[in-house]
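Below you'll find the structure I mean.
Of the protein chains in this complex, all but one are displayed in their positions.
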Amino acid sequence: MARVKERVVEIAVGGSALHAVYHDGGADSEWGMVFCEPFAEEKKCAHRVLVETARTLAAAKFGCLRFDYRGCGDSPGRFEDYGPTEWVEDITAAAHYMRQQVGVRTVGALGLRLGATLALQAAEVDRLFDFALLWEPVVNGQHYLKLNLRRSLIKAMMTEGDEFASEEVRQQHNEAEVVDFDGYPVTQVTREQIAATDLMENRPQFPGPTLILNLSSREQVANEYRELAEQMPNAEAVGVVQEPFWNRIGLVSSDAVVEATALWLAELQAEMAAGPAGSNNDTHK
Amino acid sequence: MLQHIYFSNEGCRLLGAYHRPADEAKRQPIGIIMLHGWAGYRIGAHQMFTKLARTAEAAGFFCLRFDFRGRGDSEGEAAATTLSTMISDTVAAVDWLVATTGLERIALVGDCSGAEVAIGAGPLRPQIESLVLWSAPMVGADRTESDRAKKWYIVKQYLRKLFLRATWAKLFTRRLRFGMIKKALVSGGKGAGEEGAEEDEQIDWVQRFVRFPGEVLFIYGGNDPTAKECISYYKSLSRQAQRAFSSHIVPGSNHAFYSVSWEEEVMTVTLDWLRDQGRKVEAQLDAAARS
Partner (left out) sequence: MSDAEQLKAQIKELIVERLFLEVEPDQIADDENLMEAYNIDSVNLFELVVGLEEVFEVSLEDADFTVETFSTVTNIAEYLAKKRG
């Protein structure tokens, strides 16, 4: 089988050049995806899964663009200098790159965790995306911050044993200007922006076909994802049994989520090919 | 300056992040190659390698952070990666950095499994002159029953993967990398894809450590439950190697140095030590030039 072409590229945004890798779907590829990465260490844990997903989809003629937000991965800048506002700009720039530099006609977002949430925020703007795949999106930012506090508490507890003082960790998370999320300095501004995220309160109105994947130990869909899908104009939520690879130290198989994604994309392509004129598969300027 | 590069090893294209110091005239005489942990990739745990490389670059070091095959953005099947393949990739990385920069001395900085790889690669190239080992497990120690159980789990994962691929083949026939999974299964288990693969057990780890002619620095977290045993082990091996044992303990830290202050301490100690190594090299070169 021919080697899938992939190349390192740069995306210009805000005076920076984001590090990105483009997985070429082939000369006749008209569909593309922008991968929107998760937050902090979830990104590192999920990296290989996203690479393999991009390779698999590129082999099925989807051009895939993966990139690092400002302050993350190999993109310039320090982590503490950027947050969700800038990262939504980065997603927007990546989508424009796909349309203008790569020339893809139908562009979707594939977001994981907070990346899925940010993708939805970016998608609200001016038909940036034609469809969206949201893997385990963060629905409530306050709850997400609480989970991160939990993670820190557990780590500290297992590190310090009898000397562990939960109050110290809790105070740090609630009161410090810059909170240490296990090696990631998270500023108050970033925490406020994450806390302000509430997809149930601020109902997303993205009109494009959307698949919300609830990745857990059960096939049923959690209430929050069911309700989110019901509130959106054109979304469905599906439960997939999938180990949370974004929260694992070792490698985890991602076949279940990639299979669900591939099946949905195949159905969407078929629907759009059969659809009436003036539907989402029209060329964007 | 950061540049992404590709180099090849054993048929796989590997991606690296290559840091060049701005003023090459002030460059350090040692290049640094960073070796990530088992399931990680070139940025390192909580972006430690990215941060270390930027600081090192500013201090005049050429640095290379790369993804082992089957990891990060490099080619290769994830389940086929072993410590042996990682050692081979490291040697290729050393060759690349030496050829690109003209440097004749390279330091390997390895994190956890990356530290094992550094030990494995150490004696394989004369240019490797020092090792900095973060949270190094005890190389050559007996594998536990749980490692063997993990191997069987990986084989079962392969079988499950094969079944799922067959399902997709109906949709995307000829466009799937189905052939690679089938190949891995048929090849009969080479590279079981977990720590404890058979080929890794064939490596004489103790001899590699003892034979390494350069200097070694160990860094552990004070609250890493394995630290005490590992330090004792490596002290003993260092005596065997007739090499001074150098170590630094980060008080209170866990295995992966999961806090800003702990990681800063690890990076500072690492860089200070490498600067010292650089000064020693320069002194040797000056002495050689005079004589």
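Per-chain residue numbering starts at 1, and chain names A and B are given in the order in which the chains are listed.
The rule we apply is simple: contacts are C-beta pairs under 8 Å (C-beta built on N, C-alpha and C of every residue); 3 or more make two chains touch, one makes a residue touch a chain.
Just so we're clear, the structure is a prediction, and the values are computed from it rather than from any experiment.
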Among A:Arg55, A:Arg127 or A:Arg248, the residue in touch with the chain that has been omitted: A:Arg248
Per the whole complex, from A:Val169, A:Ile194 or A:Val240 the residue touching the absent chain is A:Val169
Touching the hidden chain, out of A:Ala12, A:Val125, A:Met157 or A:Ala270, is A:Met157
Touch list for chain A against the chain that is not drawn: 147, 149-151, 153-155, 157-158, 161, 164, 166-167, 169-170, 217-218, 243-244, 247-249
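As a convention for this text, only the chains that are shown with their structure count from here on.
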Geometric centre distance via CA averages, chain B-chain A, whole Å: 29
In the complex, the residues of chain A that touch chain B are 1, 6, 8, 19, 21, 40-41, 44-45, 47-48, 51-52, 55-56, 59-61, 72-74, 76, 79, 155, 158-161, 180, 182-185, 248-251, 253, 255-256, 259, 262-263, 266
Residues of chain B defined as touching chain A within the complex: 2, 4, 15, 17, 38-43, 45-48, 50, 71-73, 78-79, 157, 160-161, 164-165, 167-168, 171-172, 174-177, 179, 221, 223, 252-254, 257-263
